[in-house]
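Structure incoming, see below.
Note that one protein chain of the assembly has been removed; the remaining protein chains are unaltered in position.
For subunit A:
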Amino acid sequence: MNNIWGSMEQYDPVVWNWMIAVYLFMAGLSAGSVMVAIGLRWYKRSRGLPVEGLPVIKASAIIGPAAICAGMALLVFDLTKPFDFYLILLNYNLTSVMAWGVLVLLLYIPLMFVYFALVFQQVLLERVPALTGLINVLRVIEQPLLKLMFVLAIGVAIYTGFLLSAMISYPILNTAVLPALFLASALSMGSASNILLATLAFNKSDSDCIEQVHRIEYPVAFNEALCLVLLFVGLNFSGPAAQAATAAISSGVWAQVFWFGVVGLGLAVPVLASTLAPVAWRHSKAFLIGVSSCTILGVLALRHFVVYAGQMYIS
């Protein structure tokens, strides 16, 4: 039966779609990968070990800039007025999380190219010798730059969580754990993607740091799982609308994405594989590739789950 008041199409509560989910994924991927690699660099340096040419660091210098640029392209493409996107660079409403995100990204994105240039100095200078002067200057301030990049990367990972949590009428999104969940999952996909690319593209025998990166995955996965538990336990105590939203993990297609994708692929498979698999397997290429791919797919599922299920329930 038709209603007499007209079409209900515009009232669909799901406003942001997969492009936003993939953007959130890409931003987290870039930030997580860089955080893990800079952290590893500091760890190695504090023990007096060499840090140049480590496969994991090389991997992050590619993932860092590439992922954030791909994400930005999607974001601009998703605007209803993509050709007017420059307006967001000129006008800032500082009560908006998105405006803060733009400010952070404005610094973060160019620094990602600096990061790339510092890591791939040799390759770069062979092709473009004219950059020698610039890179020498950057080298001098490398340490403070790395600190700045690390802080900005935390900012990028967290702001994507606040971006969603600022929407007060969606109980799943409007929670304080969302930014923490996004930070934890950014770290887990960051380390997984560094391992994946390092194993695929760079010589693993250069160092054993893949193992070290692999080790931080347990505490990170634990934190991610904890945030998810907090999220849904919290909803249960936050009034009828929030309670109704817990249906997101018990019924419908997004519940399947949650249990199979987020919990299964993203958390259970990597943790079980790394604890139960025979030691001989753990160093094999196939094992590392398989396990890191699962983690990454799990986080991709998490971003989709949060964006879609988050908008489906409204208070």
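Criterion: a contact is a pair of C-beta atoms (placed from the backbone, for glycine too) under 8 Å apart; a residue touches a chain by one contact, two chains touch by 3 or more; residues count from 1.
As a convention for this text, contacts and distances are computed from a predicted model.
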**Request:** Could you check which of "Transketolase", "NADH-quinone oxidoreductase subunit C", "Multiple sugar transport system permease protein" or "Ferredoxin" matches the UniProt name for the chain that's left out?
**Result:** "Ferredoxin"
**Message:** Just to verify: which one of A:Ala99, A:Leu125, A:Ile154 or A:Leu200 makes contact with the chain not shown?
**Reply:** A:Ala99
**Prompt:** In the complete assembly, which of A:Ala70, A:Leu148, A:Ala166 or A:Ala244 touches the absent chain?
**Reply:** A:Ala166
**Asked** Quick one: which of A:Gln10, A:Ser46, A:Ser251 or A:Thr275 touches the chain that's been left out?
**Response** A:Gln10
**Prompt:** In the full complex, which residues of subunit A touch the absent chain?
**Reply:** 3-7, 9-11, 13, 15-16, 79-82, 84-85, 87-88, 90-93, 95-99, 101-102, 166-169, 239, 311, 314-315
